[in-house]
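Quick notes on the structure that follows.
Removed: one protein chain of the complex. Kept in place: all other protein chains.
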Amino acid sequence: MTATIGMAVIGAGYWGPNLIRNAMATDAIDVRWLCDLDLERARSVLGRYSTVTATDSYDAVLDDPAVHAVAIATPAASHFPLAMAALDAGKHVLVEKPLTASLDDGRKLVQAAQDRGLVLMCDHTYCYTSAVQELRRLVQGGGLGEIQFVDSVRINLGLVQPDVNVLWDLAPHDLAILDYLMPAGVSVVAVAAHGADPIGHGLACVGYLTLRLSTGAMAHVHVNWLSPIKIRTMVVGGSCRTVVWDDMNPSQRLSVYDRGVDRLDPEDLGPDDRKQMRISYRSGDMVAPALREQEALRVMMTEFASSILEGRTPATDGSAGIRVMEVLEAAERSLLTGGTFVDMEVVR
Amino acid sequence: MTATIGMAVIGAGYWGPNLIRNAMATDAIDVRWLCDLDLERARSVLGRYSTVTATDSYDAVLDDPAVHAVAIATPAASHFPLAMAALDAGKHVLVEKPLTASLDDGRKLVQAAQDRGLVLMCDHTYCYTSAVQELRRLVQGGGLGEIQFVDSVRINLGLVQPDVNVLWDLAPHDLAILDYLMPAGVSVVAVAAHGADPIGHGLACVGYLTLRLSTGAMAHVHVNWLSPIKIRTMVVGGSCRTVVWDDMNPSQRLSVYDRGVDRLDPEDLGPDDRKQMRISYRSGDMVAPALREQEALRVMMTEFASSILEGRTPATDGSAGIRVMEVLEAAERSLLTGGTFVDMEVVR
Amino acid sequence: MTATIGMAVIGAGYWGPNLIRNAMATDAIDVRWLCDLDLERARSVLGRYSTVTATDSYDAVLDDPAVHAVAIATPAASHFPLAMAALDAGKHVLVEKPLTASLDDGRKLVQAAQDRGLVLMCDHTYCYTSAVQELRRLVQGGGLGEIQFVDSVRINLGLVQPDVNVLWDLAPHDLAILDYLMPAGVSVVAVAAHGADPIGHGLACVGYLTLRLSTGAMAHVHVNWLSPIKIRTMVVGGSCRTVVWDDMNPSQRLSVYDRGVDRLDPEDLGPDDRKQMRISYRSGDMVAPALREQEALRVMMTEFASSILEGRTPATDGSAGIRVMEVLEAAERSLLTGGTFVDMEVVR
Partner (left out) sequence: MTATIGMAVIGAGYWGPNLIRNAMATDAIDVRWLCDLDLERARSVLGRYSTVTATDSYDAVLDDPAVHAVAIATPAASHFPLAMAALDAGKHVLVEKPLTASLDDGRKLVQAAQDRGLVLMCDHTYCYTSAVQELRRLVQGGGLGEIQFVDSVRINLGLVQPDVNVLWDLAPHDLAILDYLMPAGVSVVAVAAHGADPIGHGLACVGYLTLRLSTGAMAHVHVNWLSPIKIRTMVVGGSCRTVVWDDMNPSQRLSVYDRGVDRLDPEDLGPDDRKQMRISYRSGDMVAPALREQEALRVMMTEFASSILEGRTPATDGSAGIRVMEVLEAAERSLLTGGTFVDMEVVR
């Protein structure tokens, strides 16, 4: 079929098996290879019943003319050379977050994909959950009013990474979601970061990010590898309504509150009204919108296939990946300078 | 009875009614006056069936020789003159948080009480909940091991205060609890603060505090007046165990997790072990200790009475109030300088 | 004021203190006496600061011409003589549940109050919570459609009563709520009950009630004194919407689900449609209505005062108490006959 995309998945570690399972379940995709330097691991991931071919030769994959696209889930340091080689071989590319290990490399990839007319997509999985998609509709449709604050918590007993701190490991999720939610024209203007390494690991295991948005609102992210309980909550506070997204509550992930604080227009008040009287409180109903059950990774994979077939930019393209990395880069500088706000212009 | 303390409550606003109700329920206390500049309000708080006398004359209260102690629940700006006058009249003093509006005034009060041999106590109510008392036993008894991080969240749709920001309004609770929990010798060494005022109120309505402790650990506080949901959670992470205190879950306020990340001693490892292998994970049981049902304010009031009768320092004395204010003062300076860490020495 | 009702509270045990506190807070009521056979207990409940008079003489109370109404919170066996004496003395009467110890006595009270033109009210406290009042609006306003099932759970580690089983102790709450919710014309037609006494107490400590309603729907009640956790949940399932009332979740007591199962009209289906196809599923949003914060007992006391002042029947009058007792009486018979359904006609 001309409308079927031949695909290879690169990397059979933690995330690769999820990519290959969802690619195999996507009608428009024909999975041909699973490639890993550790051939036994690739074979083990495929199992005893699969017709997909395991290989440890990336060249063989790129030489296969039936491969139109690669999905890369290898350690971050290898993202750039693998993706650039694929683009050079004329293949569309999907890359696990983070896009690359350095901003410069990321920008080169984006440019290369653009020059060659190929799709470069970031696997910002959370953006494809039904909760985030509904949240985006609420934010961008104006239902929340003006965004006043965002607070995101992502903590659990996590795998302490040997080579990156907790901000680079976990905050990309929050930043990718924030990037996806915000209306066009809204951007991060400054970032401050605090981190702590209470276990003597050598890198921060607990981290806090504070972001100033171009609207004047503040966003805050708390990530932590050491928490015995798992919390994944994002509160998006608006002038009209506020949404609480609790990803650990499958029966009620989104709660939209018609509650808040309003500041009354001073012109509507007499000269003697006290400051306190300029505030009013709303306490209306809460609505938990019905959400479709869907596996985010399947929706993401379908978006990758569709963007290739339709020759368009995917929802979370390379540029989205770059914007996330810019914030992390600024956070890194803030950590080194004792937590001061770093202007985003410095890293752009 | 010689063992009964005659008391007057000053202030019939938001908190005063709670103080008078609990004072009346305390055997060792004989409540004689409720004093407020607004006499009608004082009368209304007492109701139609009370034998306690309402007054708008603070002088009358201080002139009453049967009054041995006053409990002050007036706006912060009046704490200093009212408390100092009471000390000058030889009365013991209980003050609602914050102790005073300025650090200097607070220090004068502490000195004055000490000079006169009178009790000066801060109403740090949360310290008298059974949850915090159990938490303190766990921290100070060593059951948690070395404290690695503290994360406190106190957010809800709150009364936006006309004259103080959200840090001064809500964070005193978190800071008083932290002060009460920490073992002797542990102190705050630096503070950074971020705040936002998304509703154009003129003062921060959303605030974040980051505290560096003398042990190297980090504590973080999130306070917010604009949240439609009420969250009051404190996680105290230790090297042995971690406690989650969820004050909104009355059936399970404290959860003690035997879960965490351990760093193995490098001497126990061979030369070829990778960095990643130096970490091990514990995943044991969780215990929710049985807690006594008690009204914190009643326990606090009993502690006030006992400390007077026994001539000793109360658990949350004026100095505890000073330590809380010092952190807030440092936070204020950090806010003004863009969120940098402010050394606590600057405010001490 | 002529519009003030002089009141005496009878009984200073578990519930009496709540009644007197709320009566004292009700403007239209003037509390004059607290009466208990144990005078010291009455004095202790009033405390050291009250102008209300403690007494152990019920005669003195009834002889006081300024007493227009009595609120009775004594053991069930004494409800009938105390209430009848009060009615004979021309006083309005509020009685804690259950109305009386026997159905016959209850009916005599209702008749006596009616003959004398006096208010006889049952303290069915839960009916005055904002949750139940909103639930009633939903049921009676038709928002739920036809009621299909009701399931109520009321379990906790309760005080094992020496003289009544768990059905008589706890189920009156559920039955009073059900009586209050149901639209006019809907009644209980049969009752089955199962009970167990696993601790050898002599009376059932675990109980289940199954009620057949006149509409064909089924209601079920589970009460249990031995449960270590406290659950108070009622699900009211309707053909249009279903409400879950979780009284242990103060931030979201009511959840109204636009979810359910619809049976399609067979006339709309072709002859070959299978049985399974006659069912469709709705999965819409959930709404948690904003509820006023109110103390139910205060609202109940105001209703008592208003019904006296306005010369009208209160919302939970003696007849409501009778209907609750009739179900309990039928349940008792079902227990004795091995759990068969007992027709309500037998006890009416």
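Labels A, B and C are assigned to the chains in the order they are written; within every chain, residues are numbered from 1.
In this section, contacts are C-beta pairs under 8 Å (C-beta built on N, C-alpha and C of every residue); 3 or more make two chains touch, one makes a residue touch a chain.
What you see is a predicted model, and the numbers here were worked out from it, not measured in a lab.
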Can you list the shown chains that the hidden chain touches?
A, B, C
Return the single residue from C:65, C:117 or C:198 that touches the missing chain.
C:198
Residues from chain C at the interface with the omitted partner, ascending:
146, 148-149, 151, 155, 157, 160-163, 192, 194, 196, 198-202, 205-206, 208, 210, 216-218, 220, 222, 224-229, 235, 237, 239, 242, 244, 255, 257, 259-263, 274-276, 279, 281, 283, 286, 338-341
Go through chain A and note every residue touching the omitted chain.
24-25, 30-31, 47-52, 229-230, 248, 251
In the whole complex, what residues of chain B lie against the chain that is missing from view?
252, 255, 258-259, 283-290
